[in-house]
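Missing here: one protein chain of the complex. Every other protein chain is in place.
We just call them A, B and C in the order they show up, numbering each chain from 1.
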Amino acid sequence: MGQYRISSTQLAARAAYLLRGNDLGTMTSAAPRLYPHMWSWDAAFVTVGLAPLSIERAVIEMDTLLSAQWSNGMIPHIVFANGRDGYFPGPAWWRAGELAAAAPSSPATSGITQPPVHAIAVQRILEHSRHRSRAVRQLAEEFLDRRWNDLMQWHRWLATARDPRGRGRITLYHGWESGMDNSPRWDSAYANIVVGDSLPSYQREDLEHIGDPTMRPSTAEYDRYLWLVEQMKSVGYDDQKLSEVMDFAIEDVFVSAIFAMACDVLAYIGEDYAKPLSDIRDLRAWAHRFRTGVVASCRGPSGIARDFDVRADRWIETETIAMFAPLLCGGLPRDRERALLRLFDGPRFCGHPDLRYAVPPSTSPVSADFRPREYWRGPVWPVMTWLFSWAFGRRGWPERSKRLREEGLRQAEEGSFAEYYEPFTGEPLGSMQQSWTAAAVLDWLD
Amino acid sequence: MGQYRISSTQLAARAAYLLRGNDLGTMTSAAPRLYPHMWSWDAAFVTVGLAPLSIERAVIEMDTLLSAQWSNGMIPHIVFANGRDGYFPGPAWWRAGELAAAAPSSPATSGITQPPVHAIAVQRILEHSRHRSRAVRQLAEEFLDRRWNDLMQWHRWLATARDPRGRGRITLYHGWESGMDNSPRWDSAYANIVVGDSLPSYQREDLEHIGDPTMRPSTAEYDRYLWLVEQMKSVGYDDQKLSEVMDFAIEDVFVSAIFAMACDVLAYIGEDYAKPLSDIRDLRAWAHRFRTGVVASCRGPSGIARDFDVRADRWIETETIAMFAPLLCGGLPRDRERALLRLFDGPRFCGHPDLRYAVPPSTSPVSADFRPREYWRGPVWPVMTWLFSWAFGRRGWPERSKRLREEGLRQAEEGSFAEYYEPFTGEPLGSMQQSWTAAAVLDWLD
Amino acid sequence: MGQYRISSTQLAARAAYLLRGNDLGTMTSAAPRLYPHMWSWDAAFVTVGLAPLSIERAVIEMDTLLSAQWSNGMIPHIVFANGRDGYFPGPAWWRAGELAAAAPSSPATSGITQPPVHAIAVQRILEHSRHRSRAVRQLAEEFLDRRWNDLMQWHRWLATARDPRGRGRITLYHGWESGMDNSPRWDSAYANIVVGDSLPSYQREDLEHIGDPTMRPSTAEYDRYLWLVEQMKSVGYDDQKLSEVMDFAIEDVFVSAIFAMACDVLAYIGEDYAKPLSDIRDLRAWAHRFRTGVVASCRGPSGIARDFDVRADRWIETETIAMFAPLLCGGLPRDRERALLRLFDGPRFCGHPDLRYAVPPSTSPVSADFRPREYWRGPVWPVMTWLFSWAFGRRGWPERSKRLREEGLRQAEEGSFAEYYEPFTGEPLGSMQQSWTAAAVLDWLD
Partner (left out) sequence: MGQYRISSTQLAARAAYLLRGNDLGTMTSAAPRLYPHMWSWDAAFVTVGLAPLSIERAVIEMDTLLSAQWSNGMIPHIVFANGRDGYFPGPAWWRAGELAAAAPSSPATSGITQPPVHAIAVQRILEHSRHRSRAVRQLAEEFLDRRWNDLMQWHRWLATARDPRGRGRITLYHGWESGMDNSPRWDSAYANIVVGDSLPSYQREDLEHIGDPTMRPSTAEYDRYLWLVEQMKSVGYDDQKLSEVMDFAIEDVFVSAIFAMACDVLAYIGEDYAKPLSDIRDLRAWAHRFRTGVVASCRGPSGIARDFDVRADRWIETETIAMFAPLLCGGLPRDRERALLRLFDGPRFCGHPDLRYAVPPSTSPVSADFRPREYWRGPVWPVMTWLFSWAFGRRGWPERSKRLREEGLRQAEEGSFAEYYEPFTGEPLGSMQQSWTAAAVLDWLD
C-alpha cells in the first residue's frame, strides 16, 4: 500500500519547527539535546535557514558567532556557550582563553577554525531583507555595518595567517578544520603522526548519541586528533609558530575554493552597500589568488582538485567530494571544467547506478576508501548537496542547481532531517533533527 | 511597485516557527512574551496546529491541559503554569484550589470554563497519526485510552452541571466562559449586574501589551467581570449553588452548538477505537439534546440562533457570529438552514461589500454594536474562520469549507499571525504571533 | 538513481494540455485518436475537468450532450458526432433515429443510457463560475436556465421509465448502461442470455487500440451485448416494452445511488437558483425513494449493497466497487455505514496489503472474479477514485476525501493518464491520455 507522502508545505513547516526547537536563544544547537555549543560553519548554514523565517533571529545567530572572534581575526570552530565542560574536548582541554593571546577571555572557544562559509549567510540575510519592511531592511543593513570589519578581518586572517606561502590555498593544522573530520583525504597525513607520550587520558563523548560506533572515528584516530591540539597548545595557538611546529599541515583545496567564493560574495556585497573600495579590492585579489591556487592543484584533463600535504610535500589523491572544489569557485578552463562536471554527474559520483538520490556522496562509491555509513567516508551530507546547488546557481548553471535541489528535497521527504544519509538505501544516520539539514530544506523551499 | 508575496511553503514555515517559538515545553503560550499560562480553548486549537508537526508534542499539550481538570469534570479556562501571580486575575484572585472542593491542589487554575472544542483536537491527533509510523500511531492511541474517561467526564459535566434545566443549552456564569469576552451578546446581561461594595481593588494587566485601550473592555466592564468571580468564590465554585446565586446566567447557543458537534466527534472516535458502547450512547444522546436545544433557540425563517438570558428570562437578540451556531452542529430544517447560509454569505456578514476578505466578522458590520477594532465587537478572528471552515467540511459542504480556507489564507499572508484583524482594512490587531492563528494556518496548509 | 518526480504544477499543466488536445470543438474525445463520438458519463466527468479551465468550454460540452437528449428524457450513452460509421456498434447498428420514436433525427445516438452523473458536472460549472467575472457567472446561469428542464426531464425519465416497479432502483436493460461493461456483477445475468439466430455478423473495433485482448470482453460476451441491442430494436426502444421483452433487466444499485445523490445535488442547485418548487420537491422525493431503494438492497451488518436480477428474481452477490453504493448516497444506519466504511478501508479493498495505492479496485482482489488487468474485473479506475473522493467530501468526511485525492494524485504522477491501472503494479492500462482521468486530476489539483 502507498507510502505516506509529505507535501512541500508540510516539509517546510517541519523544518522550521525543528530549527526553532533547536534554538537556544542566541545560538542554535546542531541537533536536539546536543550540548549548547555553537559550531562555526553550522552557525552559518543555520543562518541561511533562519533568514527566510526571521531576519532578526538570523542576525542574532551571526552576532553570537562573531562575538567570539579572536583578535587575530580567526572565527573559532566552537563557541562554548557557557564555559562549562561536558562536551569533549571542551574548554578545559582547549584552554584557548588562557594559552592564546588572540583568544577572547569570554566566551570560551576552541583553538582551531572551520570553513569560511559565513559570507553566504550574510548574503542570504541581505537578500531576504530586500523583500521585507523598511525596518527589517534597516536591521539587516545595520548588522552589515556593524560586522563588516569583523568579516574583513576574518578573511584577511585566512588570506595571510593561513596561506603563509602565498600559494592561494588555505593551510589547515587539524583535520577538524576542514569540517570533514574523518575524510579519507586526511588518512595519509594522520598516518604519519606519532602521538606523543604526553597526551593526557581522556573520555570521548561523541559516541553517546550514536548507536553504531563504526559510523564514527576510531580511538587511534581520536588520539591523533587530540595530539594535534596538544601541539597547538604548546605554542599558545600562535599563527606563526603553528606553521612551524604542527605535524599536520595541509592545504585544503575545498576550503580554499569556499574561501575564493566567499571573497567574491563579500566583494559583491561590499559593492552593493558601498563599503570601502580598498576592502573590495582586497577581497577581489584574494578571490583571484585562491581561485588560481585551487586551479593549480588540479590534475589531468578532468581537472580533479587535490589537497597538498605540506609536511610530506606531496599532493593527496583521494576520490572525495573535495575533488569538485573548482566547480564552486570557477577558474578551470572550459574543457577541463566540462570534464569535471561529467565526472560529478557520472557513475563515480551522482550518477552511480545504485544511488537512491542523485546527490554527491562524501566519498566516491567506487573508491577503495568508501564506507557507506561512516561519516565523511561515504554518506551523503544534505548540507553539501545544498552548498553545491547554491554554488551552481551562482556559477550560471540554473538547471544543475535545480536538479540538486529536487533530489535533495526528495531525500528530505523521508522526514528525519538527518545529519547524513546512507547513499544507497537512504537510511538516515548520525544525529536526527539536524539544524543545518533543516536549514538547507528551508532555503530550497523558499 | 509590487507588494511582496509570501509563498505557501514560507507561510507554513513561519507558522510552525511561531508555534515552536511560543512553546514553553509542556504548554504553548498564546503569544510571545505572554504569561506562561494555558487557556483551555487556545490549547485545543494549538493542538490542531501541532498535530501535523509532531503528534508527540500535540499529545503533551492536551495532557498538560487535562492534568488540570477538576474532579467534577470541568476543564478550567486557565491553567497557571507555576502558581505564581503576575497575570491578572491570577491564582491569588481565583483561589480555586483553596475554595473549590473539585479543584486540584496543583496546578493552580481559574474557576470557570471555556468552549468544549477539545474533541476536535483529539480527532486531529488521531487523524494525523494514521499517516505516521506504527510507533506514532500507538502513541496517539495510548493517549486516547489514557484520556478517554477524562474526556467523557468533561462532556458529562457540561451536559449535567451546565444544563441544569435540561434544555439542551450550556449555561455560562461568566461572559469569559464563552471565549468571546466582550461580545455585544453579553451587554444586556452585564448591564443588569450591580457590582457589590466588597469588590477588592485590583490592577488590570491586559492593557499592557495592547497600545490602544479602546480595543479592550472598559473599566466598568472589568469591574463586573471581577464581581462575578467574587460571587463564584462566595459559594466555593459549587456547581449547584452557582446556578442559584450567579447574577449572570446565560444559555450560550454558540457553546451549545460546539458541544453538540464535539459530542458527535467524540462518539465517532469512540466507535472507531472501540470505546464503551454506553459512552457512545451518552455522547449521541447529548449531541441530539444540544442540537435540539440550539435549533429551539432559532428565530424566524432564516433560523438565526439566540442566546437565552436565564436571569432576565428572555432571548438575546444581537447580530454576531453566534447567530450561525446551527451551521456548526446542524439540525435546522433544510429551508431555514439554506436561509441562514445565505445570511452568512450575504452583505450582513461575509459578503459585506467593504470587507477585505470574505470571512465572518465577530459582529455584523451593519449592527449598531459593531466596532471594527474592538475585540469581539467586530474584528475578524482567524480561529473562528478556521472553526467554520472545519465544521463546514464535516457538514458536507466542501466548497464552502475551501472558500473560507482560501480567504483565511489570503488574510494570513499579511504575515503577522495576529489575534484578530480589522475587517475592512485587514490591519492586524491584538497580540501578534498568536499561537492559534498559526495553528489554523498550519491545518489549512497541511 | 532517483526516479523523476513530477510537480503538482506540471501535473496540472499536462492534464490541461491533454484535455485540450482531445478537444474536438464541441465535444471531447475520450482519448486521442479515438472516434469523435461522445459518451454520456465521460462527457459529464470531462466537464468537471473543463470547469476550472474554461466555464465557456465546459458549458459547450454539456450543451452538446444535452442536444442529443431523447424526447422521452433519456440521455443516450453515445452521441455520434457526424452520423458516420466506423465505430462499432455505430449508428447503422443502433438505427435509433429510425426505430425509436423518442430519438432525435440528428445527431445519431445509441439507444441505451449511462449513469446519471450530470448533475455533478452542472454543480462544478456553477461553483467555479462563482469565482469568475460577472460575465462568466451570467453565462453559467444562462446555461442552467436553458437546461434546467432538460435535466429535470432526464431525472424524471430515470425515476419513472427506469423504475417501473417503484422500488427506488434504476433498472438497466444492458450491462453497458452501468458504465462497467464487463463487471462480474453481470456475469450471472449474461449467462442466462441465449443469443438468437438472428444476430447479424459483425466486426469488433474495440480491440484495435488495445494490444492485449485479455483486457477486453470475450467474443461470447460480445455476442450477448449485441443480442440485447437486437431485442431493443425489435421493440423500437420503447420504454414500456423494454421492461417486458428484455432478457437482461437488472436493478443497478450503484447507478441508483448515483441517481439519489444527483437528485440531491440538483435539488440543492434548484434551491440556490430559485427553480420551481415543484421540481425541487420531485427531486427530493426521488432522492429519498432511491436512497431507500439502495439501503433496501443492503445485506448483513456491514451493509453491502447488491444488484437485483429482475429476470432471475434474485439478488446478485459479487464483491465489486458497487458494494459501496450507500457510501455515495447515504441512508444506512450509522453502525452499518461504519462497518461498510471499514470494509472499504480494509484488506478486501483499499487496504489490501499488495495495492500500490490505497484506492478502490473495481473488483475486490480477494474475490474469485478478480482479474488485475481486465477492465472492470479488477483494475483501478481513476474516475471512480474521483467519484468516491468527491462524494465523501459531500458526505461530511473531509479526511477520507483528502486521502483518496492524495492517493489518486500519487497514482497519476506516473504520467500517462491511463483509462485504468493494474492495482498491484500501477501499470497503466487501456487507453492512455484518457480525458476523464485528466479531468479528475484537474479537479483534485484545483
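Here is the rule we go by: a contact is a pair of C-beta atoms (placed from the backbone, for glycine too) under 8 Å apart; a residue touches a chain by one contact, two chains touch by 3 or more.
Source: prediction; values computed, not measured.
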Touching the absent chain when the full complex is considered, from B:189, B:242, B:305 or B:355: B:355
Among C:8, C:234 or C:292, residue touching the chain not depicted: C:8
Sites on subunit A contacted by the missing partner chain, in the whole complex: 127, 271-272, 334-335, 338, 393-396, 398-399, 401
Residues of subunit C (touch criterion as defined above) contacting the omitted chain: 4, 7-17, 19-21, 23, 52-54, 131-132, 442, 445-446
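In the analysis below, only the chains that are shown with their structure count from here on.
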Averaged-CA centre spacing for the pair subunit B and subunit A, given as whole angstrom: 48
Gap in Å, rounded to a whole number, between the CA centres of subunit C and subunit B: 44
Subunit B: positions in contact with at least two other chains: none
